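One protein chain omitted, others in place.
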Amino acid sequence: MPIVEAHILEGYAPLEKTRLTRALTDAVRFVVPAADEAITVLLHEYQTEAYARGGVHRDPAPARADPADLVTRYLAAMEARDLETAEGFLGDEFEMVFPASHSMNSLTELIDWAKGRYRFVTKTTEGIEAFQAGGSSIVIVRGTLAGEWPDGRPFSNIRFIDRFEVVDGRIVRQEVWNDLGEVRSA
Amino acid sequence: MPIVEAHILEGYAPLEKTRLTRALTDAVRFVVPAADEAITVLLHEYQTEAYARGGVHRDPAPARADPADLVTRYLAAMEARDLETAEGFLGDEFEMVFPASHSMNSLTELIDWAKGRYRFVTKTTEGIEAFQAGGSSIVIVRGTLAGEWPDGRPFSNIRFIDRFEVVDGRIVRQEVWNDLGEVRSA
Amino acid sequence: MPIVEAHILEGYAPLEKTRLTRALTDAVRFVVPAADEAITVLLHEYQTEAYARGGVHRDPAPARADPADLVTRYLAAMEARDLETAEGFLGDEFEMVFPASHSMNSLTELIDWAKGRYRFVTKTTEGIEAFQAGGSSIVIVRGTLAGEWPDGRPFSNIRFIDRFEVVDGRIVRQEVWNDLGEVRSA
Amino acid sequence: MPIVEAHILEGYAPLEKTRLTRALTDAVRFVVPAADEAITVLLHEYQTEAYARGGVHRDPAPARADPADLVTRYLAAMEARDLETAEGFLGDEFEMVFPASHSMNSLTELIDWAKGRYRFVTKTTEGIEAFQAGGSSIVIVRGTLAGEWPDGRPFSNIRFIDRFEVVDGRIVRQEVWNDLGEVRSA
Amino acid sequence: MPIVEAHILEGYAPLEKTRLTRALTDAVRFVVPAADEAITVLLHEYQTEAYARGGVHRDPAPARADPADLVTRYLAAMEARDLETAEGFLGDEFEMVFPASHSMNSLTELIDWAKGRYRFVTKTTEGIEAFQAGGSSIVIVRGTLAGEWPDGRPFSNIRFIDRFEVVDGRIVRQEVWNDLGEVRSA
Partner (left out) sequence: MPIVEAHILEGYAPLEKTRLTRALTDAVRFVVPAADEAITVLLHEYQTEAYARGGVHRDPAPARADPADLVTRYLAAMEARDLETAEGFLGDEFEMVFPASHSMNSLTELIDWAKGRYRFVTKTTEGIEAFQAGGSSIVIVRGTLAGEWPDGRPFSNIRFIDRFEVVDGRIVRQEVWNDLGEVRSA
C-alpha cells in the first residue's frame, strides 16, 4: 500500500525528480514487501513564496549530481588515461586503496604503483549501484577486467568490484578489489 | 526542506518504522543536499478499515527482515561452522562466487573448495551497508580477514568485500572479493 | 492512480468507514478509468480537539443509515404486511406512485388501491443500488414479482423496478414500475 | 467537516474535474450528513515526472465520458430514428429488455418488436441520474412517454424509467419499464 | 517539529503569501517552542476548478490589506494634517479615546480637543505589531512623541502606545496612551 508524498521546492529537473521517486520507492521496498503497483510516490513542489522554514522563504538547493553517473565518467577518464579530467572528479581528501596497495592519494601515485602490475587494464561493467548513507553517496561497480600483464601476455574476464564514496559531488574514497592476484599466482 | 509523508497500514513495529524513516531520509539525501535538520519524515498509519485499494480493505504485509541483520547472522553461523543454521538463510536459487572460484551452489561445495586455500578464516567487519534495488536487498560487507594458510602460518589484516543479494528474506547470491591471492603470491 | 484522502472526525464505526471508502472509490471510478489496484482511499480520523472549524471544535455528525439497508427492511415489512414497522421508515412528506396509480401518501391508501390488482405480491430482488444526489439518497431496487391475480391465478417472474428517495433517514418518495399491466393485458 | 483530497495526474479538463469534485462530494454526503458548507474537496494534480507507481512514471488515463451525457445522446438518436448514430453508443455485448419483451441484442430487433406496440414514441425526461457501481456506470432516466398507438390514437404522459449500464464508454445494457401496458389495458 | 500545510485558492500575491506563512509560523511558536529551523510552513494553492465546497467551485476572497501598513499610512496622514486621506482609512463606526479624553468619533473633534494640549506632535515609531483576534486585526504602535506645548516650549522623547482595531480594511477604534500628562505635571 505505501504511498509516499515528498514535499520539495520547485526547480528540480525531470530527471532529478525521477531519481528521487525511484530512491523513495526503493526506500519503501527496503522495509515493506508491497507489490510494485501498490507503491506510489507523489512529489509536491512549492514555489519559493509558498514555503518557509522559521518564517523565512528558502531557495532550493541544487540537486546532487547522480553519483553513479559521476563515477562512470571518472572510470571512463581513467581508462582513457585522461588524468586531468579524472582528477576533476576527486575531492581534496581523496584516498584510494587497491589490492595489496598502501593507501594512495593521487592518480599519479596510482599510475606508478600499477606499472609493476599490468601494462593496461580495461573494465567491463556488469552492474553499478548507488545509494546514500548519511552524508555520503556510495557507488558499487562490479564487472570484469581485461588487459596485459607486464610481460605482454593478455588477461581477461577477471572479476572486480569498486566501492566509491562521493561527498558534495566529489569522489573522496575509492576502494578496489579484484582477482588479479589469484590469477597471477595460479 | 524536503518533507516526506509515508502512508502505511498500522501494525509495523517501532524498529521497522525506524528503518523506514531512515531509508526515506537517505532517499531524499541521495538527490537533495539538504541539511539534516531540514529533512523531515512523517509516517501516517491507517487501521485496516481506514484504507482501501480498489474499494477493498487490506492487511499490512509483514515487514521485510533487516537484510543487514540477516547477513550478519549468516556470516556468524559460517564462522562458527554451523552450516545448518547458515543454510537456513539461503534461498533455493542460492549461488556464490569466491575469488577465482567457479560458481558454487551449496555451502558444502564451498567448504571443499576452501580447504586448499586456508585452514580457517575469520572476518572482522568494518562496514556493512544495505540498500534496495528493485525487488532485491543488497548488502555490502567490508573488513579484514585473519586465519591460517594451509601450512599453518597465520595471516591477518587482509581486505575483503562481500556483496549479497537478499530476496524474500533469503540470500540468493553471495559474491566475495579479497586480497588473499595478492598476499599469497607476494 | 487516483489517491483519495478523506479527513473525518473520529467516531465512525468500521462499517460506516467501509461504506465511505467504497463510495469514494466509486466516485473516482465514475470519472477516472483507473485499474482497481490503482485507486487508493485513506481515511484520516481526528479527535475532537484536533479539529476546529472557525476556531471551534466540533463533534462528528452520526453517520447516515445505509439507505439500501433501510429500503430492504421497509420492503420486508411491507411484504409481511407489518404496516406499523413499514410506516416507521417513512418521512412526513412521503409520496408514492405505482403503475397507473395517482399519487398516494399513506400505506393504507396503497393497500386499498392494490386490492383490485392482486391478492398478494412478493418481490425477488435481483439488484439493489444506492447513491447520493445532493441531499437525497437514491435507492434503485430491481427484480421480479410473484403473486396471485384477484381471481386466484398465480403470476410470477414479472419484472419490476422501484426508485426510492431517502432524506434524513426516512423514505420520502417511492416510485414503482413493473410489467403487471403488460402481462395482465396479454 | 469532511475534507477530501484527491491526488490525480495532470491533464483532466475543467469539466472533468468538476464531475470528480461533485462525485466525491456526493460520496461523502452518502455517509456523513454534513452541511454543504462543511464538505470540501481539493484536487492535487501531478505532472508525469512528479508521480510514480512502482518507481515508474505514468500517463493519465483519459477521463470516462459523462455517462448521463452519453445516454442522453443515445436516446436523442433513437428518437430521431438515427440508428447508425445510436448504434455507435452500444457495446458488443449490448442487451436490452423492454416491458414484456424477450431479451434483444440489436436496435433493428427492437424496431421490429415495437411495431406492434406503437407507431412512434417520444420521451420527456424528468430526471437523469448517474452513478458508478464497480466497473459500470449506471444511468437512470425517468420521465413520460407520448406517441400514437398502432391504430393512430395518441397517448401521452405515461411514466417510464430506463436503466442503462455503461462500460468503457459503451452502453452494454438497457432496461425499460413503463406504464404503456397499464394504459393500453385500461 | 511542527509542519503546517495551508490549502488556499490560487491568486494571492507573493507578499500576501509571505504574510500568511509568517502568521502561521508565529501561531505555531505561540504554543510549541520549536527551533526556527524546525517550523516549516507549506502553502498548497488550488485553481478554482480544483476546489469545491458543498460541490460548488469558489473564487478566492481578496486578501485583507496588511493592517500594520494601513495604520502606518493613517498615522503619516495625520502627522501631515492630511485629514482627507486619514479619514479614508476610518470605518463608519470609528471611535477614538485619547488620554483623559472622552470618546470621540471624528478627526475634526480630535483636532479641536488637541488644541489645548500641544501645538503639534510627531511620532517616532519604535515598534509596530499586528495580530488577529477573531474578526478584528489589532495593531499596536509604540514609540515616542516630540512637539511643542501650547506655550511654544518643545518636548520630546515622551513614550506613547496606540492600539488600533481594523475591521474589513478600516480602522474602527483607536486608543492612545502616553506620558504627556506625567511630563506636563512634573
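We call the chains A, B, C, D and E, going by the order they appear; numbering starts again at 1 in every chain.
Just so we're on the same page, contacts are C-beta pairs under 8 Å (C-beta built on N, C-alpha and C of every residue); 3 or more make two chains touch, one makes a residue touch a chain.
Computed from a predicted structure; not experimentally measured.
Across the whole complex, the hidden chain's contacts among the shown chains comprise B, C, D, E. Touching residues on subunit D toward the chain that is not drawn are 1, 3, 37-38, 40, 42. Contact between subunit C and the unshown chain involves residues 7, 44, 46, 49-57.
By the touch definition given at the top, subunit E reaches the unshown chain through residues 1-9, 12, 16, 19-20, 23-24, 26-34, 38, 51, 53, 58, 60-64, 97, 99-100, 129-135, 137-138, 140, 142, 159-161, 163, 168, 175, 177-186.
Note that in this section only the chains that are shown with their structure count from here on.
The chains that touch subunit B as well as subunit C are A. The chains in contact with subunit A and with subunit C alike are B, D.
In this entry, A-E is the pair from A-E, A-B or A-C that repeats the interface of B-C, since more than half of their contact pairs coincide by residue number.
Superposing the C-alpha atoms of subunit C onto subunit E requires a rotation of 180 degrees, rounded to the nearest 5.
Two copies of one chain, subunit C and subunit D, touch each other, and the residues they use overlap strongly: the shared fraction of interface numbers exceeds half. Annotation: A-E is the more contact-rich of the chain pairs A-E and B-E, by number of C-beta pairs in contact. The distance from the centre of subunit A to the centre of subunit D, each centre being the mean of the chain's C-alpha atoms, comes to 56 Å. Shared contact sites, meaning residues of subunit E that touch two or more other chains, fall at 35, 37-38, 40, 42, 44, 55. If the chains shown are joined wherever they touch, the resulting network has some other arrangement, not a path, ring, star or complete graph. Of all possible chain pairings, those that touch are A-B, A-C, A-D, A-E, B-C, B-E, C-D, D-E.
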